[in-house]
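Below is a slice of the complex: some chains, not all, each in place.
Order as written gives the chain letters A and B; numbering starts at 1 within each chain.
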Amino acid sequence: MKKVVKDADEAISDIQSGSTLMLGGFGLCGIPENCIDALIKKGVNELTCISNNAGVDDFGIGLMLKTRQVKKMISSYVGENAEFERQLLSGELEVDLIPQGTLATRIAMRGMGIPAFFTPAGYGTEIAEGKEIKEFDGKMHLMEMALQADFAIVKAWKGDTLGNLVFRKTTRNFSVPMAKAGDITIAEVEELVQPGALDPDEIHVPGIYIHRIFQGEGYEKRIERKTVSLPK
Amino acid sequence: MALDKYGIAKRIAKELKDGYYVNLGIGIPTLVANYIPEEIEVIFQSENGMLGMGPYPTENEMDADLINAGKETVTVLPGGVFFDSAESFGMIRAGKVDLTILGAMEVAENGDIANWKIPGKMVKGMGGAMDLVASAKNIIVAMQHTNPKGESKLLPACTLPLTGVGCVKKVVSDLGVFDIKDGAFVLLERAPGVSVEEIIAKTAGKLIINGEIPEMEA
């Protein structure tokens, strides 16, 4: 069982232009920094990126926008990025906006092998246009489809060589459902450990979902909005 | 005198009950956390994936791995829990969150809400708002009664693209507190010093005024 790769370059070596990628993280929290750098270095383009947000101008997916590698974003909120806005308004970039819970759940359903499900989110809004509508328990619901991706790329705190992943605090966000959803899932971790080092009761993503794993380096973990209280 | 944003937050805090799980939107709703009555315990949910959200950290406590749905650094209280965003919206959709407080651009007399998109302007996205309004058991909107042009935001029907339909139960504006019931705004309380006449003048949607309307308590 060989899941461990040397680094991000090896992990993403077969990602081609035109691929659909899921990229884990929420805002800049828990994003796969090493793989984003490697994708920029490799220079693949025409990518469809499924990610809740689109980074900021000089970090995260924002870096891939700058290099014009992204054809389409599938996101719920994309506000923090001037280059994004420019490309969108000029028609260089397509954006598919999806309610955040529907987005998270469409990803999670892919990892559960459920091709379609019903949610009330967006009923009566423009999101419902063209979708099948059904009433359950007196409430209207939209049928939503699971989201497919050629590759899911996530960053975890710790992982073992079998691909079992553990996350810290709010970094689980979209990364956990994406890790389970990718046709191929690549995980970068802050610390790669041997099988048995992680408590089997405390693993957030079982290794069966993970195809490649490596220990990343040089994590910046940039904070998007530093908000502090004064010490008491 | 109309309430300022702190006043609106303070009034909304009175709607909280012991044991409530509460989701606070960005803006005025976030301020509600500062006015929780001493005698009750409420737990804040942040839809990116946590329960038990605490106050902002000190400079030393700040952790890039711990943010709220507004991408701000926060802390976690004892008994807090982290989970992923699919689970987070699962609990929202299943009605486990008792109260959602959020802002709005427009609210209609039938409970429709618009708060995500202005045609012709750059659209940033709906984030979790559509999921929250479609699923919350109880939704309170915190907002200014009129827009910067002085036009009412409490309308017969929303003019902007909708976020959700028939979902808002209560509005707390700078001028008063309103239930939304049977296709109308029912005035419950006036802000201190605000007259019923002013509220009538600034409310475009159907307004119901039953008897003497009390001024809200400080």
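Just so we're on the same page, a residue touches a chain if its C-beta (ideal position, glycine included) is under 8 Å from a C-beta of that chain, and two chains touch if they have at least 3 such contacts.
What you see is a predicted model, and the numbers here were worked out from it, not measured in a lab.
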Summarise the composition of the whole complex in this file as a formula built from the shown labels.
A x2, B x2
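In this section, only the chains that are shown with their structure count from here on.
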Could you please state the distance in Å, as a whole number, between where the Cα atoms of chain A are centred and where those of chain B are centred?
29
Chain A contact footprint on chain B (complex, rising order):
46-50, 55-60, 62-68, 70-74, 76, 82-86, 88-90, 92-93, 112, 122-132, 134-135, 161-166
Would you mind writing out the residues of chain A in touch with chain B in their complex?
26-30, 52, 75-79, 85, 88-89, 97, 99-102, 104-105, 107-108, 119-127, 157, 167-177, 204, 221-231
